[in-house]
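What follows is a short report on a single structure.
The complex appears here without one of its protein chains, the remainder shown in place.
Presenting chain A:
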Amino acid sequence: MTTTLLLDPDIRDWVVLPLFIIMVAAGLLRHSVSVLLQGNPSKAPAISARSSSLLRQTMKLQTGAAHYMTTWRWQCRKEHAIQTLRQEAEWAEAEQTRQSENGEASESADDPMSAMMNNPMSMMKGNMVFMVQNMVMMQGIQHFFSGFILLKVPFPLTAGFKSMFQRGLGAELPDLEPSYVSSVSWYFLVMYGLRSFLQLVIGDPPLEVREQSSKTMQYGYLPPGRTGQDGAAVAQQLRQEAENLEVFVQPHKSEFDSVEKRVLGVHRYPKRSKLTGPDSHDSLFANETTGNSKVKGGKKKSN
């Protein structure tokens, strides 16, 4: 049975719109607070900076740039890169053990555990703001705005949603359609919907701020809130890349080998009609009018 309930317009004036405005304001406040609570940039661990740049360069061997040098040179470079990667992996591990023995600041850690150990406040600060605000608002809404139906969502919902969205509407009303929801659900709806809106409102930081973050990387620091990788993880990456390179096989020969043919054009490029070169003295293969030419006939047509 479909019932159409008439809701008091005061609900709209005093609950729906104020809740919306409060949430926009809370979102902006949250953003400002998170900017203020941002930590300082931390030093980029020298090991990972050095090794990751080596990694980037060796990965270029697998790209299309391989077709701009001869196949042979590419293979030489590949072997050299594999060796270099392995040496660098050993260096990274040695550096890491040396650093931890000397007790140098290992602000670098890959897992959240060590991040928590080294910098106990960093993780808390980031999440805390959001969580605190969430808790406070939900408690506030349940205290102030409970006990009445807020609105009817324009799309039909299944019965499963009733327990979630109709909390506090005084012992489940079995006849009430699930589309009628309470204030808490409006809160959730708006919270998720406002994320993109807030991004639009807050907008991009000015160019100077963006430049600052890129300069931070150049000066050897990580942007605030990011942790680097420690030597063991980096060494693992390097070894993995060395394995990948070993297995990597170019499906075709380098395009560079045939560049002269392309530049001269197929017609102008000399044809290998006879066998020339070191075997040309060999009468068995060189002379095309012998009976053997049928076997070697294919050679005449190909170039």
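Some notes on this structure:
The definition used in the following text is that contacts are C-beta pairs under 8 Å (C-beta built on N, C-alpha and C of every residue); 3 or more make two chains touch, one makes a residue touch a chain; residues count from 1.
We adopt the following convention: contacts and distances are computed from a predicted model.
According to UniProt, the chain absent from the figure is "ER membrane protein complex subunit 2", selected among "Transmembrane channel-like protein", "Ribosome production factor 2 homolog", "Myosin light chain alkali" or "ER membrane protein complex subunit 2".
One of A:M23, A:A44 or A:V181 touches the chain omitted from the figure, and that residue is A:A44.
Across A:G64, A:P156 or A:P174, the single residue that touches the chain missing here is A:G64. Between the chain not shown and the residues A:R12, A:R98, A:K152 or A:R262, the one that touches is A:R262.
Those residues of chain A that touch the chain absent from the view are 43-46, 49-50, 53-54, 56-57, 60-61, 63-65, 67-70, 73, 77, 206-209, 211-212, 215, 218-221, 256-257, 259-260, 262-264, 268-270, 272, 276-278, 280.
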